[in-house]
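A protein chain is absent from this complex, but the other protein chains hold their places.
Entry: chain A
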């Protein structure tokens, strides 16, 4: 690579590089180069930086080999290069930080609750939450779409799934936001402290409650799985904590960013309306998922010296798999930057691939689909009412604020 090109490339380890926009141009360049792109980094790595993997097929190949590319040292940089000693690593029991066969046995317990047929049955109560949320914004004149809609819907949905009583829902959402902020700093002690607050709530309040009064919710399922010995106490508690975060942050990003695109780009708006009409909402939702890619990457650590994607990697090298770049790989997607719900290449990497593929994918799609259906039923039409604000995150394609008013 020429030094000029390198000088122009953003530092993928610096949240500032994602502050104004996702650096899609840089990802296109990296994808066009042989091997992977090396990014220096000072935290979360054993070997001085990480490889940015940006091609679709390379990511599939890496995620298909958990024996060579492990999740145990961490799955989202900078929360990586974690110590193997359970005493020093607060995330040792996290499902995302496991390889088979341990991963498989824990995942089976959870997968049942999120299978496509199970999630279909969530429709009535998710719709109720969406309707309630839309009723509320109907009473406002100008408001922030992120705090009033994008955060509210997934927070209430995940709280319902976990079985968190209504009066504790805001508290648990605030703890989730804290934990995300802490993880973003790469500070283990701060992360442990933030996670522990949520874990303590599940351990000391919710699990005992569900054992006394079992209900049709995830905390009851996990409480019973712990009692039967299907999962350990640590695995069960960590899973509830993971669901809390994973179900919230990415879906809220999807809902917020899709509305931003609709408001900023008349072509996206026109294609969304026409697409829902001609194709039904599912393909429109899939295209938003591809083009937004809420979780921009996941990480793997090489467990030995190997060659992948034309790149020699060393043992303990970190590989960040940029789903958001691969989802615009022109060898896979025709006109990749264009929002086109009619496209036939629909298998995106938004949820990742392989054994760790997002367990909640059907739920995320359901939430956006119902939101679109209910919005269009009401003929809701919004306009931008201020400058949207992105988040400062290397990991999530975040949007922090989207001021809107009725059109």
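What we mean here is this: contacts are C-beta pairs under 8 Å (C-beta built on N, C-alpha and C of every residue); 3 or more make two chains touch, one makes a residue touch a chain; residues count from 1.
Going forward, contacts and distances are computed from a predicted model.
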Q. Out of "Urea ABC transporter substrate-binding protein", "Ferredoxin", "Ubiquinone biosynthesis protein UbiU" or "Chemotaxis protein CheR", what name does the UniProt record list for the absent chain?
A. "Ferredoxin"
Q: Looking beyond the chains shown, say which of A:104, A:142, A:185 or A:215 touches the absent one.
A: A:104
**Q.** Selected residue (touches chain absent from view) among A:25, A:48, A:83 or A:116
**A.** A:116
Q: Decide which residue listed in A:8, A:21 or A:64 touches the omitted chain of the complex.
A: A:64
(Q) Need a quick check: the contact residues on chain A for the chain that isn't drawn. (A) 64, 66, 100-101, 103-104, 107-108, 111-112, 114-118, 353-355, 357, 361-362
